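Let me begin by presenting the structure, written as structure tokens, before commenting on it.
All protein chains but one are shown in place.
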Amino acid sequence: METMMILLIGVLVSVATYLILSKNVIRVILGTAILSHAVHLLILTIAGVKKGNVPLLKEAESPYTDALPQALILTAIVISFAVTAFVLVLAFRIYQTSKSDDFESLRGQKYE
Amino acid sequence: MNNLVVMPLVVPIMIGIVLVFLKNHIRVQRALSLITMLSLIFISIVLLENIQASGIMRLDFGGWLPPYGISFVADSFAILLVLIASIVTLICLIYAYSSIGERHEKMYFYPFVLFMIAGVNGSFMTGDIFNLFVCFEVMLLASYALIALGGNKKQLRESLKYVLINVLASWFFLVALAFLYGTLGTLNMAHLSVRVAEEGQDALLTTISLLFLVVFALKAGLLLFFWLPGSYSVPPTAVAALFGALLTKVGIYALIRMFTLVFYHKPEVTHILIEGMSVVTIIAGCLGAIAYKDLRQVVAYNVVIGVGFVLMGLGVATDSSLQGSIYYLMHDMIAKAMLFLIVGTMINLTGEKRFDRMSGLIRHYPLFGWLFFIVMISLAGIPPFSGFVGKILIGQGLIEAESYVVLAIAFFSSVVVLYSLLRVFLQAIFGETSVSIGDEKPLPKGQLIPILLLACCTFGLGFGAEGFSSFVEDATKTIVNPEIYIQAVLEK
Partner (left out) sequence: MKTNDVILKTVTKVVVFIILTMAVYLFFSGHYSPGGGFIGGLVLASAIVLMYLAAGIEIVHKGMPFDFKIIAAIGVLLATGTGFASVLFGQDFLTQAAIAVHFPLIGEKELASVVLFEAGVTLTVVGVVVTIILNISEGGE
């Protein structure tokens, strides 16, 4: 299971890298979103995938899985959700003011 | 049960939320944010006194004991920075009253500033490395909003780059956290320190520490400062001053904390690398500071030099160099805020961005001209201003560590700082003026007074260094001896 997860993370990271290296703003933003999913999976995998019972009070007799990674991931998801949403709005505003979604034309004049 | 410890985080957040409801009552917003910052200064002074009296204070959120719960730890180092950050924010807010404009004020300017200071304070005080990530993100989200506030074309363009760089840095932060948790199974900083000491800092842990180095270097502008000059030159003056004074400093704080508390076992790898990076940073910063004629670029590269200088002290990691780093960090927050405010005011007064198109400002604004002189010699490290103590102590540390080349570079950078600003001083402040008396744009008192206050702070910090020394020595003691911190956090 861990091997599969690591492979999946690798695929996600390479897809994200490909997207981030493009010049289109939306693609870059999608790339960062996929990148954050990859790292969430990494946290989940690295702490051990399902080593025991569910970490719930009702069923706590047997050894249960470490619940902390889930908490970390939930927090990280909230943050990456907020950041992605912000960047999307920002990109939209940039499209409105600059009429462009291409990083090539967003480079800015050198030190006007 | 030290609930006072969490106040620097909670008070600004709650007041910031209240300010959201008061969107159209600008006067109330101004008054409330002012009161908040004043109370933060008061709280941090009380905390400092308490720490001197009874040692490091700790608060476990929800009563969950460390290393299981999240805790806030207040030691002298963190609280000194919280104090200075609060003072600088207070002064920048006063500057903003007369400069930021009603449109910004109605676009939630004050709430965002308060959220940012909450994130900054949280980053200084947290005892849990995942919580450090969260506080970083709170601070960054607020700063994203502040940098894009106003929304002109150039600002939006630069803020997109700033956001994307930081998203990537946060990603590396999470990767490093994942590996750290996978290897050591804990995220509490004191517990991490214990675990690293038990396991020994092997190759894997050193690699993880280097990952953290990359993350924090990106945030602090150590070597990886390519994003800094662009982003710090677009927002309004008061915001730029806050950024220049606070944001890079949080990265520096995180570096000092991580590499003195947790990853201090392999200085021949990590600390040498930090030393090398800071030397390159200083050299590159010096080149930038001399090369540009755009005032905001000159100032941004001065920030870079400051970052390199503070981290030189961490690189050699002797007692006196770390003490110097703390002094210089405090000085740099005040002096950089002052420099940003002065330069912003100059650009505002003349309508020009390049200093070779200004001249003779001192004839119309004599006090303002001399304030520029003060910040210049303060940054160059001339007594009795605040830069002196820090520079001398870092220099002493470098001599103890016998790194004479680094020492030469460090002190040469002071000369370059002096030169880069003296050039501006002679050209823009001195010199003949083309505007006749009476035709000049008036300089609002609301912009002059904050700069004057900062000048008083840099003078006070330099002249009254003796008064601060007990706090700074306590902070250094905690940094140099991780056991004190560990014991304070992990005791039941």
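Should a chain be cited, it is by its letter among A and B, assigned in written order, with residues numbered from 1 in that chain.
Here, a contact is a pair of C-beta atoms (placed from the backbone, for glycine too) under 8 Å apart; a residue touches a chain by one contact, two chains touch by 3 or more.
Quantities reported herein were computed from a predicted structural model and do not represent experimental measurements.
Asks: Give the labels of the shown chains that the missing chain contacts, considering the complete complex.
Replies: Touched by the chain not displayed, across the whole complex: A, B.
Asks: Given the full complex, what residues of chain A touch the hidden partner chain?
Replies: On the side of chain A, residues 56-58, 74, 78, 82, 85-86, 88-89, 92-93, 96 touch the unshown chain.
Asks: Mind pulling the chain B residues that touch the left-out chain?
Replies: The missing chain touches chain B at positions 1, 3, 6, 10, 13-14, 17-18, 20-21, 59-63.
Just so we're on the same page, only the chains that are shown with their structure count from here on.
Asks: Would you kindly tell me how far, in whole Å, the mean C-alpha position of chain B lies from that of chain A?
Replies: Taking the mean C-alpha position of each chain, the two centres sit 28 Å apart.
Asks: What residues on chain B touch chain A, complex-wise?
Replies: 130, 133-134, 137, 141, 144-145, 148, 151-154, 156-160, 163-164, 167-168, 170-171, 174-175, 177-179, 181-182, 187, 230, 292, 294, 297
Asks: Please output the residues of chain A touching chain B within their complex, sorted ascending.
Replies: 20, 25, 28, 32, 35-36, 39-40, 42-43, 46-47, 68-69, 72, 75-76, 79, 82-83, 86-87, 90-91, 93-94, 97-98, 106, 108, 111
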